[in-house]
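Just one protein chain is left out here, and the rest sit where they should.
Let's look at subunit A:
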Amino acid sequence: MWMFWAAWLSSCLTVTVAVDRGNFKTCDQSAFCKRQRAMTPGQSPFRALLDTLELSDSRLTLQLINDNNKVRLLLELYRLQGNMTRVKINELKPLKPRYEVPDILVTDPPTEPLSVVSRDENGVVLSLGAEACRLIVSAQPFRLDIMEGPQVLLSLNSRGLLMFEHLRPRKDTWRYPSFTFLFFQAPDEENAKEDESGMWDETFKSHTDSKPNGPSSIGLDFSLPGVEHVYGIPEHADDLKLKTTDGGDPYRLYNLDVFQYELYNPMALYGAVPVLLSHSPQRTMGIFWLNAAETWVDISSNTAGKTVFGKMLDYVQGASETPQTDVRWMSESGIIDVFIMLGPKPADVFSQYASLTGTQSFPPLSALGYHQCRWNYNDQEDVRAVDAGLDEHDIPYDFIWLDIEHTDGKRYFTWDSSKFSQPREMLQGLMDKKRKMVAIVDPHIKVDSGYKIHNEIRAKDFYIKNKDGADYEGWCWPGSAGYPDFTRPDMRAWWASMFAYDQYEGSMENLYTWNDMNEPSVFNGPEVTMHKDAIHQGAWEHRDVHNLYGFYVQMATAEGLIQRSGGVERPFVLTRAFFAGSQRLGAVWTGDNAAEWGHLKISIPMCLSLGLVGISFCGADVGGFFKAPSTELLVRWYQTGAYQPFFRAHAHVDTPRREPWLFGPENTAVIREAIRQRYGLLPYWYQLFYHAHRTGQPIMRPLWVEYPEDAATFTMDDQFLLGRDLLVHPVTEEGARGVTAYLPGRGEVWYDIHTFQKHNGAQNLYIPVTISSIPVFQRGGSIIPRKLRIRRSTSCMENDPYTLFVALSPQRTAVGELYIDDGHTFAYKENKFIHRQLTFANNTLISRFVDLIFSFLLSSPCV
């Protein structure tokens, strides 16, 4: 969603906004990041007080002391089920509680016993279970090492960058005699430090952050010996493989509404998932930094081990040649709560992470179809005409979308009385065609005493407060707007209840929801978002919860859609802002991209990165949001989008219309064919989503996930796998006459899905292309179900036969699956589905039940 605020700002504040980096902070402009980064690798001032060690069945606690200021921290170590370690560090006695992120973990992660293997004055060696897996706590300087046999897998604080700004009283209030504090008063050095600017307030552009709690940032370094490739920490418009950040800004995680974002830089975007994956041919691991405040991640790659290891580590070679990647996390507030996922295989890391934050929600099948969107479809007649246009050109689609203009003056949950006077009639018209609609509901609420939603929120006192205690007000689409406090469970419950059919006037069961602007976007706020000193329930500052806001908005909305159906129907909610765990709630898209070839190309690494950290239901605006795509670009984007999980065309209000049939019959035919390929493969897509939902494995995968030992794949992000069995190399170059796809797997074969031509694995294959080409290959040895009767929408195809595409391995065998359920309810949870394991060998296809309990209301498959 693009914004007029640029114009508004320039008139109001006489700032020239040609939106650029200047509107967003660099690390240097973010006081805590600057302070953190000013600390350079060296001897850590922290020392573990081994005599404070306490070991219970599931956890170890230990105090750390900062020898510079004598502040004590409490370290907690947990060994978690599934080969994970959790490290928590908080102040031993904080002046007031520090924020710990709730609601993201699906359960309190189950633990496994920790045991002390050996212990002396230099440290403690703990056993992490089998395979000689050890956790070593070194006392002075404090550091943690996780080892497998002689191999160091990962070290914490090995570069001495642990930094923990303890809460402290403000100096100018120090004089008041009534204040007495019981903690160690910092000696000179600390006082000297306190002169640093930005600790008690910070100004960026015209905005001042009052920082009543003073400095509170945390930081910690992780070293990964033997690792050259790290991935994840979305959302950034950058390559799949993360780059080193030496000499530049760190990767930033701070949900922001970035107008016309640039490609290939570490600037923050709409969402944040603080999960980083490391990969080497030997091992894949993950680091989940559970913190919702503004976070920066530095990545450097140099040779390992400058600091002295404990004696357990002595036999580790000098390691000057071993490649090593160092990662440093810095957050503005909260505590250090980090989950180390030890793999060892990519699939293990995905399961481990899924066990913490949950899996991809299982969307209704229709949500996997094609989505026709535009800001805006002007009125009901426009909706009808576009629906008819798609039928006339025999293009299937499942959802048509309405952006903000459908509302009565940007009052969400309402309809423009003249343009959309009969929403139910419109929705019924779509329902008659077995189609659906999505209408936007943003979290900024127009301050208007004639608006029911606003009045109720105000009456219930659900709005976020500003630092002075009044309702926080910011400028957004409707003008002055309040922001409901979605961190409150009671607020979320109320919000969910607003989606009930009798509350949301004009809604019907085929109306779904889109949450935009939920970073939250505040046009006149610092960095186009909320002031960090705004106050949420529990007196938490916005600074503490910022990256959670969008997650909670989607959570409340998805809950609303579930509740309105009495818990029967699966919801579908699209969000722009997200956090770790957002995969449980619906789909995300990559925000306001542009109709440029570079943006088409970047959609692949952006969605791959999200998939690696659990969020599989990802897509980019097909065609590009800003600007008008050339016909070739639009066609190529449809072809690429048809093979990405969330497939929606969208366009800015100021761009010319671009419904698929507006570019001449030849191009209409090519676009139609791309969309039809999507519909043909929906059974496979659906099965992949079911798997993602059950196991947490990504749907759209980088090649290295399936070929972890093939170094040629480690940086590849112009092609990808869907599941294990489809390899897609979309054409993303203007005027391309051919692409070179890498077919992985020595001894494997791949089949072109259009020509059935066979190609050997482990080769770079040049494929000549025309405008209608979408290079896609099926892995030999796989069976992929398709539906070949392409109809108007997914539910029109519900009862159609499946066609199995059996691609034989060189051994003339193949395996696959078929998953079928009703496509839209939670009945699958009661095992109301068909899930068949298909095996082809000896010229015979055998189908077996995958799940023991089998019941499905329709007939059984005959093979």
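What we mean here is this: contacts are C-beta pairs under 8 Å (C-beta built on N, C-alpha and C of every residue); 3 or more make two chains touch, one makes a residue touch a chain; residues count from 1.
Criterion: contacts and distances are computed from a predicted model.
Its UniProt record calls the unshown chain "Glucosidase 2 subunit beta", which is the correct pick from "Calcineurin B homologous protein 3", "Cell division cycle associated 4", "Glucosidase 2 subunit beta" or "Very-long-chain (3R)-3-hydroxyacyl-CoA dehydratase".
Among A:Lys345, A:Lys460 or A:Arg789, only A:Arg789 touches the chain left out of the display.
The chain omitted from view is touched by exactly one of A:Glu228, A:Asp382 or A:Glu509, namely A:Asp382.
Within the set A:Tyr707, A:Tyr751 or A:Tyr819, the residue that contacts the chain not displayed is A:Tyr751. Per the touch definition above, the residue from A:Asp654, A:Glu734 or A:Glu830 contacting the chain not shown is A:Asp654. In the full complex, subunit A touches the omitted chain through residues 7, 378, 382, 394, 418, 432-434, 653-657, 751, 756, 758, 778, 780, 785, 788-792, 795-808, 812, 818, 820, 845, 858-859, 861-863.
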